[in-house]
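With one protein chain removed, the remaining protein chains of the complex are shown where they sit.
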Amino acid sequence: MIPQMSRITRVLFENRSVATFELDACVDAEPGQFLMVWLPGEGEKPISIMDPDPLTITVARVGPFSTALHQRQVGDAVGWRGPFGRPFTVDGRHLLLVAGGYGAAPLHFLARRACDAGISTTLALGARTGDDLILVDRFRAIGCTTVLATDRGDVGYQGFVTDAILPDLAQFDRVAACGPEAMLYAVARMCWDAGVPAEVSLERYMKCGFGICGQCAMGDKLVCKDGPVFDIEELRHNRDFARFTRTATGRRVSL
Amino acid sequence: MIPQMSRITRVLFENRSVATFELDACVDAEPGQFLMVWLPGEGEKPISIMDPDPLTITVARVGPFSTALHQRQVGDAVGWRGPFGRPFTVDGRHLLLVAGGYGAAPLHFLARRACDAGISTTLALGARTGDDLILVDRFRAIGCTTVLATDRGDVGYQGFVTDAILPDLAQFDRVAACGPEAMLYAVARMCWDAGVPAEVSLERYMKCGFGICGQCAMGDKLVCKDGPVFDIEELRHNRDFARFTRTATGRRVSL
Amino acid sequence: MSPEEVDLSTAICGVHLRNPTMLASGIVGLSGEVLARVARCGAGAVVTKSCSLKPRVGHPNPVVVDYGAGVINAVGLSNPGVEAMVAEIRDARELMGEERVPIVASVFAHSIYDFGTVARYISEAEPDLIEANISCPNVEEEFGQLFSSTPYVAAQVTRRVKSSTNIPVIVKLSPNVPNIAEVAKAVVAAGADAISAVNTAGPGMLLDVESARPVLTNRVGGLSGPAIRPLAVRCVYDIANAVSVPVIGIGGQSDGRDVAEMISVGAVAVGVGTAVYRRGMEVFRHMTTELAELMARLGIDSIERLRGRGLPAGAPGRPGSDA
Partner (left out) sequence: MSPEEVDLSTAICGVHLRNPTMLASGIVGLSGEVLARVARCGAGAVVTKSCSLKPRVGHPNPVVVDYGAGVINAVGLSNPGVEAMVAEIRDARELMGEERVPIVASVFAHSIYDFGTVARYISEAEPDLIEANISCPNVEEEFGQLFSSTPYVAAQVTRRVKSSTNIPVIVKLSPNVPNIAEVAKAVVAAGADAISAVNTAGPGMLLDVESARPVLTNRVGGLSGPAIRPLAVRCVYDIANAVSVPVIGIGGQSDGRDVAEMISVGAVAVGVGTAVYRRGMEVFRHMTTELAELMARLGIDSIERLRGRGLPAGAPGRPGSDA
């Protein structure tokens, strides 16, 4: 699959470091799948699908590639190929989504599908400050209940989002989470303990994005192909989950 | 498409120079289509499908390849690829089949399909002697009326099969023919004159068999791809039909 | 911009083409009548099957196999000989009548000397261009190495062909060399007016497992079709970075996007082989339509503007470069 170029039709700055880009394309994808987004000359990076139609991505500015993308404007071209990876399961009657940072992006796509399927969906979103809480209005607009948490406590619960929802966990029959790996581990722990089925979406450094190069190995899983979404049961004995990752050379290092 | 090997399950000698070979294979084909039949080390030649299931071919011993095939026995392997080419139309209410020599083979496949479709089907078969009239019983078994003609007159009408059927041509609303090109030309003339829709199956020296090499050019047609079955209307202005053919080098020579 | 506004015309050594799609040599182009039909199907130019002084039967069947990712062939350069080809070319021209497109006569030989003779002979048919297919074994060399294998021998053939005709000469290169740019430079220095690249890749071989026999009677054959597209694109890129003569890009192009890719790396026109069988003779019309639509979408209004966009600034094969 050769990258195809699409034009940016809309840019929305969610906060000072996260922006949402709508493209003049749509993609036949499932929630949780990702694209390899290409800026010729700047590189290619894995980015989750926030909405498939029109194709929309939400990207945090963290380094050279994401900064270059943030400089793109309406009418500029962005390359992409995909969708890649294994999606979330759209199932259950009371679905809890737990998001940290731009992890809200793939969960927005999932929320839309879940709400469309008549599943009552709650989003628990955590961030450092209120300004870092992104996409909240979009989630509400499609019918999600929202629970917010910030480290500072300037908006919502003060503390980790996982702590914010723990007391109510029993109300849900399925959990889906995306965000920093420590958060995902906390979610997995909670759900292992409570016996609630859960899926988490993980990240590893990716090269090919489709299961040929081995770069994204996490334990014996390839995150790009076996994941990025994993059932937490698959991760119970994974030696790397929340502990080790791999650098761009493939060296295994502590998280 | 790489040749596949099948085993011969039955050999039937139709007369001293024509044999029918049943293979342990079936092919998804239409009447009039052909295969490239391969005997490793002996070459590969175009041969019509006489029956698709089990795959059956009827071959006249005329030179090195066909002689080698005639030496093959039950259990021996024969390679083939296909089907190739454009088939006969299965249509009309009163179908006349005109066959000369092993031209009866593809028409047998057509007769089966036509009879299955409830079309009243007549076979007019010509040959030099009664012994050269092949597959007659098979045609009768599937419900065809048969009209026979031999040059010697030892069986049926004495003379050309085209002369034998000319008086009754008006009874038919469609004609399909396969055999020597002079016969096909006579059929085409008859049908042009009588205004009866007709298709004829032609032969040219073939290399690729699927429209890439240009060897089988007849006028501006490629017999392997545009044919081997042509509506006679397509041949009205063909400069080569019944006049010129091409040798194995591609040189155009008089027929 | 609408697709109709895109100017698809191009030129090879002053010979005008209404669009950049050309029939590749050896593909259906045995007879004048079929060449004329290919022109009616929208090709910008047609190329004859390669012919030699004497008629050749070529290798026994099987000679061409589609292996899925591409095609492998060892037709063995069968052809009716140059005398018959002169007649076919004349026939093609006559049949084309008003809607005439350029006719390229492809020739080959097994000695440098004969290359000249066949080029002189075919010139009688007054083709618009002559293509010297040097991807054939040189019987004068040990191992019968291909003429196209070494810059030195390729240049010798070029010189001989050039001195035998006044018609512009295209030299067709093989991709199976360590450095195709070196071969390109050598043939251009020897007088080649244009280059076409590439001929088939490999060679490759397929085996029937049951009989343990090679599928091709000739055992090995050249690869073509989508399998070799990246190889062909890289070769044309390398050539257009090395020389400024027009390049005809050939190898695996199936649609308008592929044509645009080839032109972007410096080709002035694109030869279409395997796709003629896969998409039918109408492929020329389809590719041309797709190309015009793509160019209109990108706002590129002429082949001249598309050409060489993917080459480094200053590459000889970029329009306007003064190399």
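A few comments on the model shown:
Think of it as A, B and C in the order they're written, each chain with its own count starting at 1.
Convention: a residue touches a chain if its C-beta (ideal position, glycine included) is under 8 Å from a C-beta of that chain, and two chains touch if they have at least 3 such contacts.
As the structure is a computational prediction, the values presented were derived from the model and not from experiment.
Remark: the absent chain touches shown chains A, C in the intact complex.
For the chain missing from the display, the contacting residue among C:3, C:137, C:191 or C:204 is C:204, taking the whole complex into account. Among the residues A:25, A:115 or A:208, only A:208 touches the chain that is left out of the figure.
Taking the complete complex into account, C:230 is the one of C:14, C:230 or C:314 that touches the chain left out. Set against the missing chain, the residues A:77, A:142 or A:169 yield one that touches it, A:77.
Annotation: of C:20, C:44, C:70 or C:316, C:70 touches the absent chain (contact as defined above). In the full complex, the hidden chain is touched by chain A at residues 1-3, 5, 36, 38, 40-41, 43-45, 77, 79, 81, 206-208, 210-215, 217, 219-220, 222, 225, 239, 246-252. Residues of chain C in touch with the missing chain: 67-70, 72, 149, 176-178, 201-207, 209-210, 212-214, 220-221, 223, 225-231, 233-234, 237, 252, 257, 260-261, 264-265, 294, 298, 309-310.
We adopt the following convention: only the chains that are shown with their structure count from here on.
The touch graph of these protein chains has some other shape, matching none of line, ring, star or complete.
Of all the chains, the one whose CA centre sits at the greatest distance from that of chain C is A. The centroid of the Cα atoms in chain B and the matching centroid in chain C are 37 Å apart. Computed centre separation for the pair chain A/chain B is 63 angstrom, with centres defined by C-alpha atoms. Residue positions of chain B touching 2 or more other chains: none.
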